[in-house]
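Let me begin by handing over the structure; questions about it come next.
The complex appears here minus one protein chain, its other protein chains still in place.
Labels for the chains are A, B and C, by order of writing; each one numbers its residues from 1.
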Amino acid sequence: MREYEYHAPESFESLVNLASGDGAEVRFLAGGTDLIPRISAEKNQIPYEKKLPMRIIYLGTLGLDKVTEEGERVTIGACCTLSSLLENEIVKTKMPALRDALSEMAGVSIRNTATIGGNIMNASPAADSVPPLLVLDAVCALRSASGERRVSLAEYFTGPGKTVAKPDEVLVSITVKPGPGGSSFKKLGRRKAETLSVVNAAVYLELRDGFCQSARVAVGSAAPTVVRCVDVEQALVGKKIDEGVVREASLLVTKAISPIDDIRSSAWYRARVAPIMVARAVLTAAGRKRG
Amino acid sequence: MDLCRKEVSKMFNSVGKRVPRYDGIGHVTGRTQYVSDVRMPDMLTCKTLRCPYHKARIKSIDVSEARKSSGVYAVITKDNVPHNLFAMVPDHHVLAEEITRYKGQNIAAVAAVSREAALDALAKIKIEYEELKPVIDPEEAIADGAPQVRPEGNNHLFDGTSLVRKIRRGNVEEGFKEADFIVEGRYTTPSQEHAPMETCCSVAYLDASGKLVIHSKAQGLYFAQGDLANVFQLPLNKLKFVGGTIGGGFGGMNSIHTDHIAGLLALATGKPVRFALTREEETLFSTIRSPWIFKIKDGIRKDGVITARHVEVLHDCGAYTELGLYAVEKNANLIAGANLIKNLAVDSRMVYTNKMPSGSMRGFGVNVGQYAEQVQLDRLARAVGISPMEIRFINAFHVGDKNHTGNELASVSTIETLQKVAAMSGQKLPEKYLAMSSDK
Amino acid sequence: MSVMSRILKFYLNGNLVHVAAGEADTLLDVLRDGLGLTSPKCGCNHGDCGACTVILNGYSAKSCTILALTAEGKNVWTVDGLANGDKLHPVQRAFHEYGAPQCGYCTPGMVMAAVAFLNHYPSPTESEVKEALSGNLCRCGGYKKYVQAVMAAARGEFGPLPEGSVENV
Partner (left out) sequence: MIKKGRGMATVYYPTGFNGGGDPDLVSLRIKTDGTIDMTNASCEMGQGFKGVAIQMAAEALGIPETFFTIDNSNTDTAAFSMDTAGSRSTYIVGLAAISAAEDLIKKIKVFAAGSLGVDISELKYEAGKIFKASDPGSSMTLAQIGAASTYGGTFIIGVGGFLPPPGPPRDPETGATIPSRSMAWGSTVVDVEVDDETGVVEVVNLYDCYDIGTVINPLMAEGQVDGGDIQGIGMGLFENLSPYFPQNIDIYASNYTDYIIPTFMDIPKHSEIEFIQKHDPFGPFGAKGCGEMVTNTQAPAIINAIYDAVGVLVESLPATPENVLRLIDKKNKAEKKVA
């Protein structure tokens, strides 16, 4: 049976030493709503292979749970719980796409525990917080012994469960630029609550006199990572936004996605409904005025 | 029995009262004790080795290292089971014999001081499999040359001789001739899990008198006791089942999932043994509502009267009979629905495939058929151009009618429930239907 | 094989407890196996069903998703701490009188989710109740009566809801 060790460092200095690994698999623990059930499942499996000890490093004692606003930018601490963000005035008023996504994630008790950083670091293609952050041009701050580096969320994911973060790098915050436009999030799950996305979509749109000035579109659960849909964006920019234009542009989402069959849906269905979720998200965003 | 003849509900004192749940205070205070809450001093934990293939031959199995593993009190295989067959139709192996027939079938079980020790021991069992070609699709399984699930063949023989369970009433061919429309449909239902909130769990121990006591999630304590007395080869006065309060059953706990193995390990070790399924085991390996395929061919007259019905049923029973046969029998009786059909033929088949066995699940054998039948009924209504309400009134049973197996119906109320549900949902019924009654 | 464990200290239903906890134990493991409580139930051990719901520092949490050692110094309430002797919490009374629990296995978790919710939102709408409890599964299907019961408790049909945070219940 595998060994586990737990640490709750109270400063980054002590965290950095622990994170170096030395013969252990390092896992950072934020809310734990994904990691802990995974560990529990592992503890019920027959240990045919010998695994390295798991070093669990708790991030909850580092004060990473603040939301701060600086000029046009909002920085969200990686350990903010989904519930705290849902209640946050800045999120509520300036990031409707993120607010909508948070409100449809899991259920209240999980949202009380789960963190935004955890949702990102899981790197699930179905992570609901990612498409809204992606269209809000989020930048992730990673910290390690060698200091802090910033990586655009657009370049953050390398595959299902995989990110550019090195094993000893901690995601400490996410910075977004809410911008003057409207944003929205649409989710298609398998039931109306407590469901993982079959397909989701987030949109950020700037309009002037009904004409699209700028558009950012992201789709989740339809490719190995959440993807930006550049073709859809280009087809929207410069156009007067009406239902026909949106529907037509949304069909281009298929150029960006590469869905698979799994227990939650078939590739066919994901490809079939992705344009619809995009179109709905665009139309909702177009109807939203920031403020 | 005069007491049950009271006709007017007003005469009742207790009957008809909204009495809150007898055990409700226990539920809301968390004091109700379920089997999964039972803990005994010095209790061992059981974990089992399950077959990773849909079908395989166990070429060799060596548990000697596992027995020596730290914290282990017992490791058992088929050789340690006094009588290795159980279930309502006792054809299911407690621990697999040479051939395993479904993924997740139990092969060996360990009782150890902790979950970790039990799992470590399971990892030390040396087992050599020869993977065999399984058959998963029931329609493939009934075809000639299909891989054999069981030595006696894939088809269940009813009354020992017949491939089909037949229901016959009137003359179907004549009935089809009488019809203005012939309507056919094919319907399928999937595997469903009972998904009770409490997973299956047993705690077994020997009491001071040497009696084997099993805390069980069984829906029928005596039923399980009788079944397992045979497995353990114990007289009933040496075997006690404790339970009666469970976290959901829905039919799933009519099959034994943990009691047998926990009991065997308690006998082997003399210590209390707890065997609880994880949610994953419960979902993947316990009995299920197994798949069904229905083909219905109906004849209907312009006036909406169903003149003939022919139903072909195929039940995918999984690898062992468990409660599949019972489901087929019950399904056959009721597949023609709550309609008086004078000319009827039902041909039901049951086939074995390499999947987990068919258990009972709420609506057992019947609601799958009623889905097919009720959807077909609307199809008939559309063919004739009458409403879904009308077709149900026109073909309804009345008091004194015999149903499709010749069962005389004493208390009937299709018509009354239709009238009421129409009123509830704001549908106005024509006068002639409002005037109808189940009492002819 | 060495399973490390430490002494975890936290407040359980208002009382400070010391208990040995494995480095990878969940709060549910510690409540049930370490402290012998049986009211938090294990339905899935996967964060899906809510049978293990407790109130952690004032908010509902699924104890199977909480690493036990992270609860150091925190306040944990289970249904055991809710009733005052024979005097049930209004939510408990409402559940009982409205016939909401059936097999009862989801009930302790449901009670805690509902109590935490009403502490934060004492006058909810029906749809808010449904949303708040949607992470708690009930296979017997008592959802409708659970909603009715929470609404009744919120209306004060079973007496006023205790004032203040859960810590003062």
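Criterion: a residue touches a chain if its C-beta (ideal position, glycine included) is under 8 Å from a C-beta of that chain, and two chains touch if they have at least 3 such contacts.
Nothing here was measured: the structure is a model prediction, and the numbers come from that model.
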item: In the full complex, displayed partners of the excluded chain; value: A, B, C
item: Hidden-chain contact residue, picked from the options C:42, C:76, C:116 or C:140; value: C:140
item: Option touching the unshown chain, where A:129, A:195 or A:254 are the choices; value: A:195
item: Touching residues (missing chain, whole complex) on subunit C; value: 43-44, 46, 48-49, 99, 101-104, 129-131, 133-147
item: Where the missing chain touches subunit A, by residue; value: 107, 188, 190-196, 198, 261-266, 268-269, 272-273, 276
item: Positions on subunit B where the hidden chain makes contact; value: 1, 3-4, 6-7, 9, 12-23, 54, 136-138, 140, 158-159, 162, 165-169, 185-193, 195-196, 218-223, 225, 236, 239-251, 253-254, 279-280, 283-284, 288, 291, 326, 329-330, 332-334, 337-338, 346, 355, 360, 362-364, 366-367, 370-371, 373-375, 378-379, 388-389, 392, 396-397, 403, 405-407, 409-414, 416-418, 420-422, 424-425, 427
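Just so it is clear, only the chains that are shown with their structure count from here on.
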item: Comparison of A-B and A-C by number of C-beta pairs in contact, larger one; value: A-C
item: CA centroid of subunit B to CA centroid of subunit C, Å; value: 33
item: Whole-Å separation of chain centres (CA-atom averages), subunit A against subunit B; value: 42
item: Intercentroid distance (Cα basis), subunit C paired with subunit A, Å; value: 29
item: Residue list for subunit B, restricted to those that touch at least two other chains; value: 116, 120, 278
item: Subunit C: positions in contact with at least two other chains; value: 1, 3, 45-46, 137
item: Residues on subunit B engaged by subunit A in the complex (per definition of touch); value: 47, 49, 115-116, 119-120, 122-123, 278, 280
item: In the complex with subunit C, residue positions of subunit B that touch it; value: 18, 20-21, 23-34, 36-37, 39, 70, 116-117, 120, 194-199, 246-250, 278-279
item: Residue ranges of subunit A in contact with subunit C within the complex; value: 1, 3-6, 8, 29, 31-34, 36-37, 39-41, 43-44, 54, 56, 58, 60, 83, 106-110, 112-113, 192-194
